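One chain of protein is taken out of this complex; the other chains stay put.
Here is chain A:
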Amino acid sequence: MASEPQKALLFAAAAAVRLLLFTAFPSLPSLLAGRVEVSTPVTSFKRLQEGLFLYTRNVSPYDGGVYHQAPLLLPLFSLLPNPSYSPFATNVFYTMVDLLSAYALMQIANSGQATVTRLFTSSRKELRWSSVAIAAGFLFNPFTVATCIARSTSALTNLFILTAMAKASQGATITFVLSMAMASYLAMHPVLLFPPLLILCYDVQSTKMKASPHTFRFIATHSRRLIIALGALLYLSKLLTGSWDFLGATYGVRLLLPDLTPNVGLWWYFFTEMFDSFREFFLGVFWLHVASYMPGLTIRLRKQPLFVATTLTGIFAIFTPYPSIADAALYLSLVPVFRHLFPLMRYTFLASSSILYTSFLGPAFYHLWIYAGSGNANFFYAITLVWSLGLSVIVGDSLYAALRDELDVERPELRGKEVKRI
């Protein structure tokens, strides 16, 4: 458990860094908000401002075809003063969002669900970092800071995902379902986290109450609650915008990828090259690919649901249509919770070096392509491939480590033996 002064110091330092960056470099937020690595068409703050402008003038925010984010963000941000003139309130808001996310991350770390679950106890459970260290890793991660300074709305999505995980690992079902609904409402794909987190929630409740709740009833109740919560959010959005049009402009864009602005993901280049007749087919294949990890991982790693959810955030950071460094930041901050797996991982240096190299080569190649005009799209795409490779290596390697950790418990006699593929 972390001491209170440490926590306070960490939060104060993180808030100070953010507010200092906001005030010392007034042009930094808009510079970062324009970077394709940080802001995607579905999370960009500039587009949010465009939507706000239309909304405050009683025009449908989706009319311009620029705004693709959830309608409920609009009343929230219209409460804040206009960031073009007085950005302070918005800056404080985003700083708070990051601090709350860190708080949720600390709850996840403190719950100990990473090492000890109902059905599984890792043999390396003593090996863990304090929750303050993990929260510091999140708060001072340059990717998180960049997301916060760029005021990308993925910071909000990350907050709700982390809160959902935290609440699930505490067994607080109502808040879990509510934050799950918010995360899914904002970004759609987090809904895939529901099954593993529901298992986590079930496990925690079982341990707490010393008796398992009725499995089927538990699933049915919570799924129904999620549907009700989501339905309520969507209906509220409909009331707000006056029609169901927002569905196409928000989830439709995420599903069908009409905006091919470059990002750090793998979809945009592929779909710029695609003949139109194949587009629907490959959209289906790509989405199926993303979604297919959830059932497989949930079943195979049934005993470690928190690890499944973490790995899924990594999968989202690689394979969703509009990923940004914010998604990578979320995954990379969750990985240290599984400190006990690190001794089993084999490619940490390789993976972290490739992430490091690409975070510098990416902007350099983007500069060559867009500003210097001496490169082309392939330069940037090559780097996004390496970036995704680096993340995939971490995902794959940590999966290997988790399975190996399970094996060490199941077959203690194999401990320390080299694995062989058969």
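Things worth noting here:
As a convention for this text, a residue touches a chain if its C-beta (ideal position, glycine included) is under 8 Å from a C-beta of that chain, and two chains touch if they have at least 3 such contacts; residues count from 1.
Rule of thumb we're sticking to: contacts and distances are computed from a predicted model.
Protein name for the hidden chain, per its UniProt entry and selected from "Glycosylphosphatidylinositol:protein transamidase, GAA1 component", "DDB1- and CUL4-associated factor 13", "Ras-related protein Ral-a" or "Metaxin 2": "Glycosylphosphatidylinositol:protein transamidase, GAA1 component".
When the missing chain is restored to the complex, the residue among A:Ala89, A:Leu361, A:Ala377 or A:Leu407 that touches it is A:Leu361.
Across A:Glu4, A:Glu126, A:Asp276 or A:Glu418, the residue that sits in touch with the chain not pictured is A:Glu418. Within the complete assembly, residues 343, 349, 353, 356-357, 360-361, 364-365, 367-368, 371-375, 379, 418, 420-421 of chain A touch the chain that is not shown.
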